[in-house]
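Before any comments, here is the structure.
Take a look at subunit A:
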Amino acid sequence: MFTPVLSALSCFMPQSVFGLDTLFYPCPFKAGVRSGYIDSRPENPQDHLAAKEAILIENLMLFLKYYNERILLEFLQHLKIIGVSIPISILVSVPIGIYISSRPRIAKIVIYIAGILMTIPSLALFGIMVVSFAPWGLGLGMVPAVTAITIYSLLPITRNTYTALNSVPAGVLEAAKGMGFSKRQTLWKIRIPLSIPVIMAGVRTSVVLGVSVATFATLVGAGGLGYFIFSGISRSNFAMVLAGAVLVSALGIGVNWFFMQLEIWLTPRGLRVGRK
Partner candidate 1 sequence: MEFFSYFVTHSDLIADSIIRHFLLFLISMAFAIVVGIFLSIVITREGHEKVGQVILSITGASQAVPSVAVIALVFLFIGIGMKPALVALVIYSLVPIVFNATSGILSVDPGVLEAAKGMGLTKSQRLWHIKIPLAMPVIMSGIRSSATINIGTVTVAAIIGAGGLGDIIYTGLKLNRPEMIFIGAGLAAIIAILVDTVLMYVERKVTPKGLA
Partner candidate 2 sequence: MIEYRNITKRFGEKIAVNNLNMTLEKGTITMLIGPSGCGKTTSLKMVNRLVDPDEGDILINGESVFDLDPVKLRRSIGYVIQEIGLFPHYSVFDNIATLPRLHNWDEKKIKDRVYEVLDMVTLDESYADKYPSQLSGGERQRVGLARALAADPEVLLMDEPFGAIDPINRLILQQSFLEIQEEIKKTIIFVTHDINEAIQLGDKIAIMNQGSLVQFDTVSEILANPENEFVENLLGHDRNLKALSLKKARDYIKKEGYITVGPDVDKEAIRKELEEKDLVLAYIIDSRGRLKGRYYIDKAARKVDGRYPLVRETRPYHVERTTSLTETLSRMLEYGEKVLPVVSRNGRFRGVIDLDSIFEEVKQAGTAKGA
């Protein structure tokens, strides 16, 4: 999907050559591999390609062989960071959402602030976390990473909780009132169950965001899949970068899919039937 865009853009950027060459030889490698390679360049372009493919696969195999334990470790660490921060953000955001659901003026302010927090670039937020926690000796490790993700999750979960609770049809609420439900019963038996799909959508956004933000955790010494990308780039290790990028993308798409299924599964039966 990207290739046509890249080749289109290449017209504007004469120095970068898009094509098979760059497909298999990332620039950091280019010089090194080429110097040993140009002399033996075969006449047949088909063989040329095959030779490159072989080196690529060889590189990857070597990486996977020596790093398989590390890959598993960082993968689990990535999950751990998200696994710790998302429950915290749910525990913080859902009650905030419930609290502001009947206070529209406070809600406006809270959502505005959460919106601004979410606008802050993730790298910048990490930076701010590191600096702010440094005086207590917590500037590195899980604390800044978990705090950053929790802050990002505030907006999606709080806003979705607020909107969902307030979009329960008035007729349903009146019926509940008429049947003698107390305010509390209405909240727990009517409004919250009906809001769960939307709240879950907020949780999904947060988790997906969490996967992305957790890639920076390695910069504050908390590990995660970002390790392969950042170390790979600074060491010019192509296979490492590729593995990191592919794994973290797969994780993002995977959790997105998983939570979508969860959303459907958690939707009250009656709502599910109606939708299809």
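Picked so that all candidates are chains of the complex that A comes from, given by their letters.
As a convention for this text, a contact is a pair of C-beta atoms (placed from the backbone, for glycine too) under 8 Å apart; a residue touches a chain by one contact, two chains touch by 3 or more; residues count from 1.
Predicted model, so just to flag it, every value in this text is computed and none were measured.
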Subunit A: touching candidate in this complex (1 or 2): 1
Parts of subunit A lying in touch with candidate 1, wherever the complex brings them together: 1-2, 5-6, 9, 13, 15-16, 18, 22-23, 26-28, 30, 115-116, 118-128, 130-131, 134, 208, 211-212, 215-216, 219-220, 226, 229-230, 232-233, 238, 241-242, 244-246, 248-249, 252-253, 255-257
